[in-house]
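This report refers to the structure that appears directly beneath it.
With one protein chain held back, the other chains of the complex are shown just where they sit.
Entry: chain A
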Amino acid sequence: MTRRQSDVPSLQARGLVRHFGGLRAVDGVDLAVPPGEVTAVIGPNGAGKSTLFHCLAGAQRPDEGRIRLGERDITRLADHRRARLGIARTFQVVSVFPSLTVADNLRVGAENRTGASATARLLGLPDAARGRTRTAVEAALELVGLTELRDVRCGELPTGTLRLVELGRALASRPSVLLLDEPASGLDDTETGRLRVLLRGLADDGLAVLLVEHDMELVFGVADSVHVMAAGRIVASGPPEQVRENEAARAAYLDPVTGDAHGAADEPPSPSPRPPDDEDPRPLGVRGSQPPDEQGTPRDGER
């Protein structure tokens, strides 16, 4: 099913703890982001999703626990070093480079995959990776559908498009792991549909994708496994179908009746045993090149 699953390392976190003062924002989380799959993390506001995300991306250091990329321990590695190892990310609040054009935004992502000394650039030494950079930028532009806007300065584009630019920048670095922090916020239904298709395609191509998202339609439409977080812990994990039925997940986040997100955790969640993982993790019919669908259907995942 996946083409290069074997040579893509998986991102693994074991026993992550991160506290701010007395608050344990992340409280002993184990998480695996395997290649060829979309792994989603959902949960109410304040559940610690973002902190977990920041620890994985390297913007924050966990107080306890280990993070591995394949065999390599990357717990103490700075964010830019992780990026160079192939862990690309997007931001909850879009952070593209407004004074650069769309293509140049992607180029920054592509050409800094290898760390090259700034002094060498200053002295004008030749850049060996130039050809590869160009190909990667063109490919990523094509993937996110921004080829026509390539020479437009990002400061002049609306948020929805900037999300795609940011995604394109992440993809232009030819990552093996893709971390997405609420990529669908600010996107309209059509754009979300396109995003879903794109993520599915990327995962099928062997990429390890982590999705932290509020849009339940997107999560349950694309994820191979879903983890529900509440109060710093993962309270339920498994394929989307199972999680939808799971009591703990419903108590923590999903509406008891409809299975929709209800936003707030009123009662302290009880840690539940992880549901068995050995079933087919892909129960959904969403595959590769399915066109964007159901313009008019109401969205499940409205906050």
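In this text, a contact is a pair of C-beta atoms (placed from the backbone, for glycine too) under 8 Å apart; a residue touches a chain by one contact, two chains touch by 3 or more; residues count from 1.
Throughout what follows, contacts and distances are computed from a predicted model.
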Complex member absent from the view - protein name from UniProt, among "ABC transporter permease", "YciI family protein", "Ion-translocating oxidoreductase complex subunit A" or "Methanogenic corrinoid protein MtbC1": "ABC transporter permease"
Given A:R113, A:H227 or A:R244, the one touching the chain that is not displayed: A:R113
Absent-chain contact - pick from A:A13, A:L69, A:L164 or A:V177: A:L164
Among A:A13, A:A40, A:I74 or A:A88, the residue in touch with the chain that has been omitted: A:A88
Contact footprint on chain A, counting only the chain that is left out: 57, 59, 78-80, 83-84, 88-91, 95-100, 104-105, 107-109, 111-116, 118-119, 121-122, 124, 127, 145-146, 148-149, 151-153, 155-161, 164, 166, 169-170, 173, 186-188, 190-191, 194
